[in-house]
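I'd like to ask some things about the structure below.
Of the protein chains in this complex, all but one are displayed in their positions.
Every chain is named by a letter (A and B) in the order it is written, and numbering of its residues begins at 1.
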Amino acid sequence: MQVNEYKPLIVAFCCNWCSYAGADLAGNNRLNYPADVKIIRVPCSCRVNPMFILRAFQRGADGVILCGCHPGDCHYTSGNYYTRRRMSLLFSMLDYLGIERERTRVEWVSAAEGAKFAATMNDFVEKVTALGENKRLEDLRCKK
Amino acid sequence: MQEIKREILINKAKDLLADGTVDRVLGWKAGEFDYDVTPAVFNSADEIEGDFVWNGFCGANFSKYLVKETLKGDGKVLVFLKPCDTYSFNQLLTEHRFDREKVYAVGVPCNGMVDVNKIKEETDSVVSIDFDGGNTVVHTLYDGDLSLPTEKLLSERCVNCKSKKHVAYDELLGEDGEVCDSGRFDEVARLEKMTPDERFEFWQNELSRCIRCNACRDVCPACTCEKCVFDNPESPVENKAPANSFEEKMFHIIRAFHVVGRCTDCGECSRVCPQHIPLHLLNRKFIKDIDELYGEYQAGSVLGNRAPIVDYKLDDAEPSEAVERGDENA
Partner (left out) sequence: MRKISLDKLNQLFSKIAETQTLYMPVDTKTGARYEKWEEGKELSDALNTVRSAKDFFFPQTENLMDFKMEGKNIEIIDTRNEAEDFVIFGVRACDVKSFEILDRVFLADPADSYYENRRNHGTIVSMACTRPVETCFCQTFDIDAASPEGDVVCHKTDDALYLEAKSDKGEALLNSLNDVTEDTDGSAVDEQVKTVHERMSRLPLASLSADAFGADKTKEFFDRPEWAELSQSCLGCGTCTFVCPTCQCYDIKDFNTGHGVKRFRCWDSCMYSNFTKMSAGQPRLTQVERFRQRFMHKLVYYPTNNDGLFSCVGCGRCLSKCPIQMNIVKVMKKLGGKSND
């Protein structure tokens, strides 16, 4: 095995009620997904401010994924509907600025979908690995 | 170049001061060279007679000044609003940012405002300027008198004027216009058609000129937070100068995002940018996306409108669909 193989850093914002539990289920079921995914638990996907996403990139993330309850299943009734609009606009703006669109993603994962969580992460890590290091939204000061 | 003459505005202001309807007037004040017009509060008929200006350089949008001005004293303030200013006026009212009872708004028709930078592309020195029919006559130091077609000197936002219709006023001077069929999204569409690499290069080049003077934020009628996140030492993103290209991008993405659904596309951000960064192209991208994804929406057109960013539908597009939609445009 190569020693210097590129491993991306992925930040996953997971809503407390569905996706975080989904990640838990993936763990309980011994499903594999790369350890490069760092999960940050948020009360609701709607808690994620666009600044969180940009800051994750600044601090060295190569990809940021946001997971929440399926539309209609939000613990707070409608939080993820707002998330959906916000992230649609933000991701479209990042694309407009020439940032690779595969670096950002929103996925709806319920507490029962441990398998989907693992599959989503595997797929996302694969896509971001193919892209390589985040160069367009990086802050060199944060590089070691 | 403006159809409504200065005298009509002055007389209106004097009348309203005289009959006690208002006790001060927000207007444009003469400077040194005709083009350097400053927003100012006039307190008397004499001041108005001496310094009040209404010409092709009265671009400043007064709506935001009302937030602070209405907090002073009990009397009403007279404000002159061009059609595009009335959208900001309505939007601020929608957000309850000032007391409508303390304002007397007079709508003035506008034929577009001149961008002095376009004049300075033609000549290096501008001593004074006259408007003569469709022409702008520039008196220069070294090039004699230049007569330039005013149409060619209009600022970008006026070339792509979105509306000549006033959406709010107590009184209107002259005739009201119509909402225009403008090409204001053409440039956004052109950028969308580029490859991601080209777009990245374009924005990297534009935003790298940013000196973080904050003029775009401070002039923006939608930016009325008491304390901006970028000024708050408690926030991890407070910075007084962009240390690198990341901070340039973050500031401008967040600035534009914070006014999504509230930006009326008045174009003040691009007008004031000392580095001539086309900031309106960021705001217009959001407006275009909203129009395409959630239905046409013009902030400020109707008092009390709910912005799409604080609303939702059960069958909204997924973020991935929203982004990939760009491919069909390309």
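Just so it is clear, a contact is a pair of C-beta atoms (placed from the backbone, for glycine too) under 8 Å apart; a residue touches a chain by one contact, two chains touch by 3 or more.
This one's a predicted model, so the numbers in the text were calculated from it and none came from an experiment.
Across the entire complex, the residue among B:20, B:144, B:233 or B:304 in touch with the chain not shown is B:233.
On the side of chain A, touch with the chain left out of the figure occurs at residues 59-60, 141-142, 144. Considering the complete assembly, chain B touches the hidden chain via residues 31-33, 36-41, 60, 65, 124-127, 141-142, 209, 211-215, 217-219, 227, 231, 233, 236, 238-243, 271-272, 274-276.
Note that in this section only the chains that are shown with their structure count from here on.
Annotation: 37 Å between the Cα-based centres of chain A and chain B. Those residues of chain B that touch chain A in the shared complex are 191-192, 196-204, 229, 236-237, 243-244, 246-247, 249-250, 253-254, 256-257, 260, 282, 285-286, 289-290, 293-294, 308-314, 316-326. Listed in rising order, the residues of chain A touching chain B in the complex are 50-51, 54-55, 57-58, 71-72, 78, 81-82, 84-101, 104-106, 136-141.
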